[in-house]
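Let me begin by presenting the structure, written as structure tokens, before commenting on it.
One chain of protein is taken out of this complex; the other chains stay put.
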Amino acid sequence: MNLLSILPFAVIAAITLAGALAAAALPNLVHAALSLVLAFLGVAAFFFLLGAEFIGLVQVIVYVGAVAVLIVFTILLTRSDSGRPGYMNWGGVPVALAVLAGLLWALSRTALPAGQAGAAAPLTVLGIGQTLMNQYVWPLQAVGVVLTAALVGAVVLVMEEKR
Amino acid sequence: MGALEAVIAVSIVLFSLGLMAVLTRRDAIFMLIGIEMMLAAGNLNLVAFWHYGPHPEQMTGAMMAIFAMAVAAGETAVGLALILAVYRHRRSTQIDQLNTLKG
Amino acid sequence: MIDAADQIFVIAKRLLLSLLMWAPDWVVQVVSSLMNVAAVLGVFLVLFALISVFERKILGRIQNRYGPNRVGPFGLLQPVADGIKMLIKEDIVPRGADKAVHFLAPVAMVAPAILALGVIPYGRNMTAFSIDAGILFFFAVGSATELAVFMAGWSSNNKYSMLGAMRAIAQMVSYELPLIITVLPVVMIAGSLSPDQIVAAQNGYLFGLVPKWFVLTPWGAVAFILFFTASLVESNRTPFDLPEGESELVAGHMTEYSGFKYATFFMAEYFGMFAVSGLAVTLFLGGWHAPAAFLQFIPSWIWFFLKLSVLLFTFIWIRGTLPRVRIDQVMKLAWTFMLPMAFSCLLAAAAWHYISSAALGWFSSLLIVGIAYAGLSKILEARKHLSVRTYQFAE
Partner (left out) sequence: MIGAGIIKGMAVTARNFIGSYFEADRLTTVQYPEERDEIAENYRSFPFLLFDGADPEAGLRCVSCKICEKECPPQCIFIIQERDEKGKPIKRPKVFDIDISVCMSCQICVEVCPFDSIKMDKCFELSGPERFNALLLHKADLEKSNEYYHQIRPIEATAVDEALAAAAAKKKAKAA
């Protein structure tokens, strides 16, 4: 890991974690949602760093383009950001820290495959398309059905009951 | 301390931040933000293991990440629809006020 | 010599880079991408200045008057005057506004538009950043503007801007789908997501005169019109400029901005227009290809900017003609007309591609698109007359 590849890695990691921390800690709901977007962009940059360019772009489209807008719209519609920030139930932090410590301990003990560190062929869109259409045809149709069901479900849930 | 360990460490921290968001917040939308972060951490793990894993040409990790993203988007849509439906009846999204099921 | 004129910018860049022979290669790489960025920004800032005065002149000419001709010859220095005016104007931030988000909104609005400009091929190997999945990058960046609109609307702490932001987001989100689906047939026919391959797929001329552009195929023409309408909506241009409907919403999500921030929003709208019409040229009008074989001696980037200006003229022409559309009409148009037509384009493209004999393929795709258009018009026209307008909320 020479100096040159650590620098982008460190910068992106910093951005992602800063965004995530802000999303978790900021009292103002809208600020949290926007810093969540920052965290998503950081994760997308990670995907670029790891050579999965297509997934990074899909991440930006799906999360920054759609999920963040959905969250923001829900904040608008429920006006739940009406000034008084709900108290923070600080009981959750030690639990999260415990989970963090446990996972890091597990990480340090496991012998991860050293891996050829990027010898893999870069993820081409063509490659993804072919694998999607060959080995993963049925999961693709299943995800299609799931998404349609989610779409219909969301609309039914939110539709005004015609009194 | 290889590159893989570093990426995994970052995703672990991201995951625990998401968990913290879910646990400490009273607002339902905040919980969703926390869940989104945990899902993103999961995806990051998948792609990292695909990139540094033994058989990158099979693209299993990448495929899994793509499908996880698709399903997560669907899940968020339904989650937010639920919050809106609850909000319409209870006029608030504070979780601890939604305890009418309690005996 | 002809090739030199065509590659003049590429050669110039290589010359400049050769001055850095002593530097390590990553410095050279950084400098070369910085040069690309500077070139793209320089060209499009000048184009932005020009088009802001041309827009007013063309609108004037459509209404039988001259348009600005006082500042500079034929009014060409008008953007300088506007720029100075915008810089001098006092920048008022409302007291209740959310300072940080209020400040970030224009930045978050301009950044994606400029990013999207980096992916479009302006001439033979003159793409600023040729990314393998360029078109996907374009849409990924394009979808970030909705967040910027929300930030502007929310942070201004003002009902009108909140309403404008919600209208704008609803409009942009619901038109992103037709926009992407109309691009789908082009990507499938060209077989790649990278703009350079798509432009290469449109190379070649039918007996020297008719270029093999996608817009000249039946499905391409329909997809181009749908793409153009959807891009009108994405850049909030008339007739879909509902978010900043002067009559009812003052300036929509931009109400509480003044001075340089308002100019940045103005710039973001135009850069969005450039990006989306640049993509339309790349996808449907054959990027930088000359319209006929014998015209190839003119450099390729001239063709690109000629086509771009034709599209920009149409943007302004439409602004001078069509009245603003109601928000429910915008939504109805998206889901009941644009989407089915986009899917029919997909079918037509498949027919065009797979039917062996070109003529038969051409006519069958024309047939598919024609039937879809006629059917939809009949359904939508009929329903329009019968259904009385029901006021849901204004009982």
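In this document, chain identifiers A, B and C correspond to the written order of the chains, with residue numbering beginning at 1 in each.
In this section, a contact is a pair of C-beta atoms (placed from the backbone, for glycine too) under 8 Å apart; a residue touches a chain by one contact, two chains touch by 3 or more.
Model, not experiment: these values are computed from the prediction.
J.: Considering the full assembly, with which of the depicted chains is the omitted chain in contact?
T.: Even though it is not drawn, that chain still touches C.
J.: Check each of C:61, C:85, C:99 or C:326 against the chain that is not shown and name the one that touches it.
T.: Checking each option in C:61, C:85, C:99 or C:326, the one touching the absent chain turns out to be C:61.
J.: Please identify, in ascending order, the residues of chain C that touch the omitted chain?
T.: Missing-chain contacts on chain C: residues 58, 61-66, 225, 317-318, 320-322, 337, 373-374, 376-377, 380-381.
Methods note: only the chains that are shown with their structure count from here on.
J.: Calculate how many whole Å lie between the centre of chain A and the centre of chain B, each centre taken as the average of the chain's C-alpha atoms.
T.: 7
J.: From the mean C-alpha coordinate of chain A to that of chain C, what's the distance rounded to whole Å?
T.: Result: the chain centres lie 29 Å from each other.
J.: Give the residues of chain A touching no fewer than two other chains, as numbers and ranges.
T.: Where chain A meets two or more other chains at a single residue, that happens at 54, 58, 66, 73.
J.: Mind pulling the chain B residues that touch 2 or more other chains?
T.: If we look for residues of chain B contacting two or more partner chains, we find none.
J.: Along chain A, where are the residues that touch chain B in the complex?
T.: Contact set of chain A toward chain B: 1, 5, 9, 13, 16-17, 20-21, 23-24, 29, 32-33, 36, 39-40, 43, 46-47, 50-52, 54-55, 58-59, 62-63, 66-67, 70-71, 73-75, 77-78, 80, 86-93, 95-97, 99-100, 103-104, 107, 112-121, 123, 127-128, 131-132, 135-136, 139, 143, 146-147, 149-151, 153-155, 157-158.
J.: Spell out the residues on chain B that touch chain A in their complex, using ranges where they run on.
T.: Result: residues 1-10, 12-30, 32-34, 36-37, 40, 43-44, 47-48, 50-54, 56-57, 59, 62-63, 65-67, 69-78, 80-85, 87, 92-94 of chain B touch chain A.
J.: Looking at the complex, which residues from chain A come into contact with chain C?
T.: Residues 4, 28, 30-31, 34, 37, 53-54, 57-58, 60-61, 64-66, 68-69, 72-73, 76, 124-126.
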